[in-house]
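With one protein chain withheld, the remaining protein chains of the complex are depicted in position.
Presenting chain A:
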Amino acid sequence: MDLVSLSSTLLFIAFIAYLLATILFGGAVKSSSSTNDNSKSYDRWGKAAITVTIIGFISNLSYFITRWIAAGHAPVSNLYEFTTAFGMMVVAAFILIYFIYKTPALGLFALPIAVLIISYASMFPREISPLIPALKSYWLTVHVITAALGESILAISAVAGFIYLLKNIDQTKKTKERFWIEAVMYTILLVVGFVVSTTTFTIADYKAEYTYVGKEEIEETMVYTMPALFGMNESVAVAENTFEPLVEMPPIVNAKKLTTVVWSIIFGTAIYILLRLILRKRLSLVLQPLVKKSNSQLMDEIGYRAVLIGFPVFTLGALIFAMIWAHEAWSRFWGWDPKEVWALITFLFYAVFLHLRLTKGWEGKKSAWFALLGFIIIMFNLIAVNLIIAGLHSYA
């Protein structure tokens, strides 16, 4: 077996291990809530869970190293590689925090997030690509890995915030909070919808080619891998019997991406409705028993601590190292490229978070919502800025 396929296998093993560890953390949470004879079985479940997590992480790290050797550069050079590395580091950050605070509930939520991130990554082209001139620098390794590590530690803060909110939001009253926490659940399912729809159409090997007139008024062709809900400007199918787009879009809109988004929403919403019909409860209410015994103050402190640990790492990687490299590669340390701007926005956002917490005493729910919002900004920078807003960082 060559190095590249060995690398893929290792990632798959890690993926399975994380799923298994999630179930084991579920067991740990369950047994900690049963009142009698709890501590022993709680210990057993917890130990098994963290062991499996660490095995998965080692396998994940081996994926990273073998791919690095095969490619000859750190595997963080396109959307697939970066997002996978981000998923891996979320697990690393979780393991770090777990050894400080020993909370299984955190694993129960952090690992599925990592699994989802890695699944999301796998929807993008996975082949190893050689480096374009701009990326040929050791700063690629230093900048991207530090930035991803910082973001992943900040992500743990969001997980802690999510647990805090699940526990503390009163599900019996119709409130804004109750609505928004359910909206978070729904958003997560949209990502699942993206993964499921992409996988479905890939397995079905769906392909349809259209010609269209682009925004520079030049005729181009585009291959859809999902049934075209939206057509490009003046789109014409190349082959006969091709599914005709339902709606044609103006040239400024990338209808292929829009189609992907809408299919993700359709699948995600279908999954959400299905779950609601089966469970007959709001999804956040379904999860609530799992966090019932988590200590709120502990979760609050983890959320804050993770920001304190992650913020300096993020600043170093995503701003300072980024500026040094930008000066070497693009002749200026700052150029208001969208990715740069969103890294600055992330920085400013967490700066506000820290100030409000330190001086205005924003703790508990406010702090938890802030942590969740921070994670949304990070994901926006990862997903939307790469896929929607064109800029120097669009490597996908």
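The rule is short, and it goes like this: a residue touches a chain if its C-beta (ideal position, glycine included) is under 8 Å from a C-beta of that chain, and two chains touch if they have at least 3 such contacts; residues count from 1.
Here is the rule we go by: contacts and distances are computed from a predicted model.
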Fill in the blank from the handout: Matching the hidden chain's UniProt record against "ABC transporter permease", "Cytochrome c biogenesis protein", "Septum site-determining protein MinD" or "Spermidine/putrescine import ATP-binding protein PotA" returns "Cytochrome c biogenesis protein"
Completion exercise
Only one of A:Q171, A:T269 or A:N295 touches the unshown chain, namely A:N295
Practice task
For the chain that's not shown, point to the residue among A:A14, A:A71 or A:I118 touching it.
Solution key: A:A71
Completion exercise
By the document's definition of touch, the residue of A:A183, A:A204, A:L246 or A:V352 touching the omitted chain is A:V352
Exercise for the section: Extract the touching residues of chain A with respect to the undisplayed chain. Expected result: 2, 4, 70-72, 125, 127-130, 132-134, 136-137, 139, 215, 250, 252, 293, 295-298, 301, 304-305, 308-309, 311-312, 315-316, 320, 323, 327-333, 335-336, 338, 341-342, 344-345, 348-349, 351-352, 355-356, 358-360, 385, 389-391
